[in-house]
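For this depiction, one protein chain was excluded, whereas all remaining protein chains were kept in their positions.
And then chain A:
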């Protein structure tokens, strides 16, 4: 009977991770020590050590057993850096993952400083005050005289210094060695963990920490802490704090008045406890009473714990969400404008079996008139899982295959993983082995673990020479069978080691520079895809913009790769979780993100597949993918109704491409995410703070896809006081804030345009985005209550770096009321450095929310020669459609509407 039930579960049960394969905080002894501190370290600032310089304060922290150096540095754009490291001569230097940063952070001069016997303080140019209290050590940040952030107010600072073996106080559990399951971790340098608490006052909501949990982070008081340790988690589970493929130890606290965020820059295994309370019950009661008028102040405490490294935290002080996004992006970088194909639709499967299969899929999409830009090949295309090779029987003519795709404007992406098959006949392995380019075991031999090819070694991307060498492998003359239409997918780069502890590399493995794997683990993937990026840049002499997809990520990943949420499953719950998962990544500085459309594991039913396409069409990275054991899923293999609904969703993506492309450009300029939580645009709308079913694409589109089976109606929330929203298809207007119901038959995607915006689209979806480059633009103008709207359009050649040399256009469009009788639409070159002048014209302008009666409409290129424009006025729907204005997008024009 028991066996029977077990079999039933096996067949019908939801997929579930085997949790016992992964550590709990108690099983990671350093985490346990920090989390349950019976005896606090009680650090104090040594008053005589305090030095205030032009940009901050330096001081020494002392405890009965330890001495640390502290520096508080003010950086440009309301950013504060707090660095704590061991003081004096140290046994061993500590690793800092500075590669995550986009260059050296720029310092900012203080505007005032003060010091007395108990504390030192300084003031920033934007008026924030930072106070360092000596005993006990604490750092407080005041904004507009209110205490907003407090560091070490719970006195949890703990910093295990490197010690000689046999030193006092080192007999604690797991200090010199540790075991998990059958794995031994020799810890030759002992435990060197660090941790401190940070409190955010006045906050009920905190976000960040990309993983598979809810968007608004949860209190971990009664659960495991959130964990940062890049792992290949087989069949990951939703709604829990477990570690996943990537780590961004970053949190964003948000309330109606102030948004701020914190980056914990550490690449070792890290845990974070989140505790939510009201301050009157908290430890800070006395301080709060002093500085906050109300005692009922909600408070969130975050306790970061890392296995080693330093305490290097960055506070981004906002004040608004957009400021925080910019501040974080200026520190860790932005995603440079991707090539246009990368934001179109991607067709992937493990595996398209051979060249005939690829050609068949390529032709199938055309036969069924469904656009796609990129077809992907998973691991089976290689010759025995040896990357940079092709299976000679299945893919004998890869260049011809790529050229065939390219003839229709399409690209190929193939997978390249960091595990290198142990096979002396394999040129990559042989060369890397001869040159000593692999990660080493603790005894100095080449590290070896099992992955797809069987016994494999792993390249040591910490070594700049290895990175250069790896980059050079992508050269067209080196990577046989590659062309400029081939782009790269870096998977399994946590790194995934099937035979290793927690499916990854042993922590005592050795990297370049003598660093232990434990010190650099979370940036292994970042170093790999950075190196791949370098290779793809070099391949075209820096002419073409690279496209790389990575599974593992860290802060800074956004500069060189897009990220997907890994191996999800064809379940409604996984479709739903794409929203919080992608919002977390987006809010944490990685804008180019997506989830496998359809779900990787298992077979989606037709309804789930359609709904997933509809969601994916409005998420930044739009790729269908499937496990090798699943049934084929090309859209035409389903019913006509399903195929048509999928086609419609994909075509919607192609119609909105001008808008998406503009948003990606604007992201590069501003650091703003492309997929935005509602609070990013409506920071004061408290109703949306825990919203995770809908999101905004840019500032103008609100999307709330159907993510439940068998629903004929869907409710959604339209945010914002005095806002008006237009349902995309029907033009029907609705005021915000409030909930609305909308009919959602199978082919319906609830999308609303925000009043006050102008969205450029292309109404002529073609086989691939490249083929649309000269197509005309249609402008959708959604008026607001002030009869105003504006929007932007960015265009360039879609693939090269020429836009850096002025070969682009960035224009703005405005609709406004001129006087009692007249309205005008005008265009303006927002960046006169842009010289791109394509043959692209405006074929149609749709104005929504029209409450006037136009008599005639004129187009002016200059003030003298008006052209009469035809238009239609639908009084019932309140829309005016201007027929064929014909104005070029790269020329200034004005359209007057006379009533």
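One rule holds for everything that comes next: a residue touches a chain if its C-beta (ideal position, glycine included) is under 8 Å from a C-beta of that chain, and two chains touch if they have at least 3 such contacts; residues count from 1.
Keep this in mind: contacts and distances are computed from a predicted model.
Going by its UniProt record, the hidden chain of the complex is named "Glucosidase 2 subunit beta" among "Glucosidase 2 subunit beta", "BPL/LPL catalytic domain-containing protein", "Carboxypeptidase O" or "Trafficking protein particle complex subunit". In the complete complex, the residue from A:117, A:631 or A:851 that touches the missing chain is A:631. Annotation: of A:844, A:858 or A:873, A:844 touches the absent chain (contact as defined above). When you scan A:165, A:478 or A:883 for touch with the missing chain, the hit is A:883.
In the full complex, chain A contacts the hidden chain through residues 353, 357, 369, 393, 407-409, 628-632, 651, 763-767, 771-772, 774-776, 837-839, 843-844, 883-884, 888.
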